[in-house]
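Take a look at the structure below.
Missing here: one protein chain of the complex. Every other protein chain is in place.
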Amino acid sequence: MVFGAVFFVIVLATGGLDTGWTFYTPFSTTTTSRVTAAAAGAFVLGFSSIFTGINFVATVHTMRPPGMTWHRMPLFIWALYATAIIQVLATPVLGITLVLLAVERLFHIGIFDPTIGGDPILFQHFFWFYSHPAVYIMILPAMGIISELISVFSRKHIFGYTFIAYSSIAIAVFGFLVWGHHMFTSGQSILVSMIFSALTFSVSIPSAIKVFNWLATMYRGSIWLATPMCYALIFIFLFGIGGLTGLFLGALATNVHLHDTYFVVSHFHYVMFGGTLIAFLGGLHYWWPKMTGRMYSEFWGRISALLLFIAFNLTFFPQFVLGTQGMPRRYYDYEALLERNPQFEFDHQLSTIGTYLLIVAFVIMLVYLLHSLWAGRRAPANPWGAATLEWQCTSPPPHDNFASAPTVGDPYDFSHLRYDPETQGYIIDANRQPTDEAPHPDAGRAEA
Amino acid sequence: MTEESLSQPRPPVAPSLAHPIPLWVLLGVFAALMVLTFITVAATWVNLGDWNLWIAMGIATVKAALVALYFMHLRYDSPFNALLLVSALVFVALFLGLTMLDTHEYQPQVINRPPAGSEAPR
Partner (left out) sequence: MTDHDPNLAHHFDTPAQQYAAGKLGVWVFLVSEILFFSALFCAYAVYRANHPAIFFDGHLFLDSELGAINTCILLLSSLTMAWAVHAAQLGQQRTLVACIGVTIVCAVVFLGIKTVEYSQKWEHGLVPGADFTPDMHYVQEKLDHHGHGAETSEELNARLLNLRTFFGIYFLMTGLHAFHVIAGVGVLVWLFVRAWKGAYGAHYFNPVDFVGLYWHLVDLIWIYLFPLLYLIH
């Protein structure tokens, strides 16, 4: 990964890239900006992705602990397994696409150059065959984290384990069937556009299955609004909006108007920032005690999450409005645009204010997290009362994680865990009777 | 180099680990592959129009299956490994199929290449 990143630093230092991350031909094969170096960097980074995918598939198949059958794996692992499948199948296609792009630039083979018999739309097919599954690479692990958080912080067994597990695999598979929805206005034939539009609607189904199962998990659970749970709830809201706006883009008629506008920008920020990044922050706050051995301030954690939620919506919701009004994306000259279209100005300003608030939220987060490293309460092995295996070792874990193979049970069965006021964490108590006990009020506190 | 260039005694391998394919099977498969290669070339001496391509692909697939099943041991392996190979081919077929459908469909809209002789090849 470092090697690949070096290429990108070189690109930035020597004039940058002006094709956009999509490298569309024929501009990318003729522009003088640093396309070949950027393609080389992306190629190297792709290997990191492929090898990770190979690693995870082999590990999940052959190296689970004794007693961990497929249906006793945490849902996070199911999500990572599905992600690994996509990484192995899709990333090599990006690799060869970048090779073809570099070869076209260096040797003028002519495969994408229409003046000598090449086909520029072929490049788009190659590119999006990877790049659509790539976004599922980004969202699947996030959804896996949310499954963990919702269950633990509702103190309730995850609802519909099997459905959630297999919906991850379904998203991985269906994600390969929809790449043409990025190409509706590119010259792709009507027949194939129709096929891709229909398939795009189907890919929303497994995601919806997950959302309904999470909500069903929360129903009649004992909701504990610790910071990780705040992020999980924010995820459901923002990813919900992001996913639903994807449907507008998947419909051919509306896509013609919304393609290349701010509507698209807002859609993918809702799913990638509101989805993946928020889930990442939820996971960061969930596993922070395990990784660092310290508890952070719950008060500031919740403040930051709330501020992040408000700021995010303030930043990106106006962009949906802008997009439907016709504001294009990747626009070069804002001054001229706003002179002719003053109706865009207000929403842009709202968006900008939102970004300032986002910065404030992140600075607060940085401060309290760093502060916890020095002055946070020492974390117990299991501050949240979770039942997955990582909580059975100390925080942080020792070198070999477990001295002997841990006992594998149902990863969402909390009935055997009891709060221990001395360590301010949960411990396994085989004698405890399952009840609907709410989390202990002291659990998760930063102060001892 | 000696027959047993192993300096210390090793623990015996569990019987399920090593499954050598009999040599006659390997040689037999090789012979079959050579025959099929000859047939592939011979088939091009007969003109069957479009069928030539499909015959060639069919024979290539039989050869590939022989290599995969015997040389690559898939016949005796866990079926998951074979499933991996087949799945890869399914995704390749999906990729090629939809892309070919699209390029075929938009051909009527493609403006043809510059007329012959109007510009020298760049």
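Should a chain be cited, it is by its letter among A and B, assigned in written order, with residues numbered from 1 in that chain.
Convention: a contact is a pair of C-beta atoms (placed from the backbone, for glycine too) under 8 Å apart; a residue touches a chain by one contact, two chains touch by 3 or more.
Owing to the predicted nature of the structure, the values given are computational and were not obtained by experimental measurement.
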Original post:
When the whole complex is taken into account, which chains on show are touched by the absent chain?
Top reply: A, B
Subject >> Residue in contact with the excluded chain [from A:I96, A:L191, A:L247 or A:A375] >> reply: A:I96
Original post:
Residues of chain A in contact with the chain that isn't shown?
Top reply: 50, 53-55, 57-59, 61-63, 88-93, 95-97, 99-100, 103, 107-111, 116-119, 122, 125-126, 129
Subject >> Contacts of chain B with the absent chain, listed as residue ranges >> reply: 1-6, 10-14, 16-21, 23, 26-27, 29-30, 33-34, 37, 40-41, 43-44, 47, 52-53, 56-57, 59-60, 63-64, 67-68, 70-73, 77-78, 80-81, 84-85, 87-89, 91-92, 95-96, 99-100, 103-104, 107, 113, 115-117, 120-122
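Following the convention adopted for this analysis, only the chains that are shown with their structure count from here on.
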Original post:
What is the distance in Å between the mean C-alpha positions of chain A and chain B?
Top reply: 36
**OP:** Spell out the part of chain A that touches chain B in their complex, as residue ranges.
**Re:** 61, 89, 93, 108, 114-117, 119, 121-122, 125, 129, 176-177, 180, 187-192, 195-196
**OP:** Could you pull out which chain B residues touch chain A in their complex?
**Re:** 80, 88, 91, 94-95, 98-99, 101-103, 105-106, 109, 113-114, 121-122
